[in-house]
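Note that one protein chain of the assembly has been removed; the remaining protein chains are unaltered in position.
Our next item is chain A:
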Amino acid sequence: MLTYLRRSAAQVVFVLLGIALINFFLLHLAPGDAAQVLAGESGAATPEYMEALRRQFGLDQPLYVQFLRYLGNLVTFDLGYSFRQSLPVSELILQRLPATLLLMGTAIGFALVAGCSLGFLAARRAGKLTDTVISIVALLFYATPVFWVGIMLIVVFSVMLDWLPVGGMTSVEANLSGLALVGDVALHLVLPAVTLGLFYLAIYARLMRAAMLEVYGQDFVRTARAKGVRPRRIAWRHVLRNALLPIVTTLGVQLGSILGGAVLVETVFSWPGLGRLAFAALFQRDLNLLLGILFCSSVVVVLVNIAVDLVYTLLDPRIELN
């Protein structure tokens, strides 16, 4: 166990270093820098003024110096200063991170539970009507663009039925606290989480069905039948346990793309998360902020991946932690 943790720690450091490097250079390849943006906005873009701005923010230093400084700062979670927002980047990120994590976590939870249940049901009724209906619905969710689903859900559940709020994370008017606040946030969470989760729900439903059917064809299922084990127990105890393994693997692979999807959903639902912050940073060429967000997302993805790995090793006794 200890060696396992040590090895994953080494992996984390290595991966994060790589990500920091890639992020940094990718963004420097893009034309324009923060000085240009700031200068452009203030309307006084004289070369002298630009020069002064660049010197002030260290943008005149060679790239490797900028990068080394960036790395040094990362270690202390000093992600620099956002010129556009006039706040430290780390502060901006910490403000927004919980909302994004809440949205992602809920969406993944919803997609996993609902998707796996549907896939499980479809596999147990393979070839029957239930299976066909589930497969068609999953295909529909899979093929529909996320933003369109979001807008449709808003139109139906917020505008037409008026059951759920249109956007945001809390009701502005009410000054809620405690349990009432939790309830209010939960209500606001439903539509964005469902929107973000539907696509992954479709993926898990299809994957679960395929995995279950494959496991059903394996020798040990025949052994269980030959023992006289009830079909229900075969499904839950023998097949499901094994079919979960590919699901967990896929979950790890998809985390990055779920984060990407969050940007879109946060924009549609004005959810005050990292995604919208990144969106703004991108358009404002807020280099420090964008680098900070990318780095933090990488940290989240890497950490959750390690957690997923751990879950996998718990599910599959063939993998031993050393």
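Brief remarks follow.
Basically, contacts are C-beta pairs under 8 Å (C-beta built on N, C-alpha and C of every residue); 3 or more make two chains touch, one makes a residue touch a chain; residues count from 1.
Heads up, the rule we're going with is that contacts and distances are computed from a predicted model.
According to UniProt, the chain absent from the figure is "Peptide/nickel transport system ATP-binding protein", selected among "Peptide/nickel transport system ATP-binding protein", "Ferredoxin-like protein", "1,2-phenylacetyl-CoA epoxidase subunit A" or "Oxidoreductase". Touch with the chain that is not drawn comes from one residue among A:Gln56, A:Thr132 or A:Gln218, which is A:Gln218.
Although one chain is not displayed, its contacts with chain A can still be listed: residues 218-220, 222-231, 233, 237-238, 241-242, 315-318.
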